[in-house]
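Note that this complex is displayed minus one protein chain, with the remaining chains in position.
Then we have chain A:
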């Protein structure tokens, strides 16, 4: 009697700095870092991930299941807390509000919605 091979449905979230896409050779798999299982993410709530270079990323999932990652440091205070902010959507675009002084950051572009001169680093996300 043979057993059917167990199918795994676990999806993994991987990140890499948004800038790497342009510099890496097409098709290369370099730079991607697995940070967690998708099942860990709760819509509307972020988690923090530690990157090899010592930086931190804040990873979020919205209600539609889209995953975003931006730098975890709040550029206004320096504290690594953006992953602990509340998320929301404005005209279909997802954002997070810093838990310290409440400035909002667009999750796709990293742009601060309350001060256009400020932008946080974004990360490319792959869910597989």
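As a working rule, contacts are C-beta pairs under 8 Å (C-beta built on N, C-alpha and C of every residue); 3 or more make two chains touch, one makes a residue touch a chain; residues count from 1.
Everything below uses one rule, namely that contacts and distances are computed from a predicted model.
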item: Absent chain [UniProt protein name; select from "Spermidine/putrescine import ATP-binding protein PotA", "ABC transporter permease", "Putative transcriptional regulator" or "assimilatory sulfite reductase (ferredoxin)"]; value: "assimilatory sulfite reductase (ferredoxin)"
item: Of A:17, A:85 or A:110, the residue in touch with the unshown chain; value: A:85
item: Those residues of chain A which, in the complete complex, touch the missing chain; value: 34-36, 40, 42-45, 47-50, 54, 56, 59, 62-63, 73, 75-81, 84-92, 94, 97, 99-104, 112, 114-115, 117-118
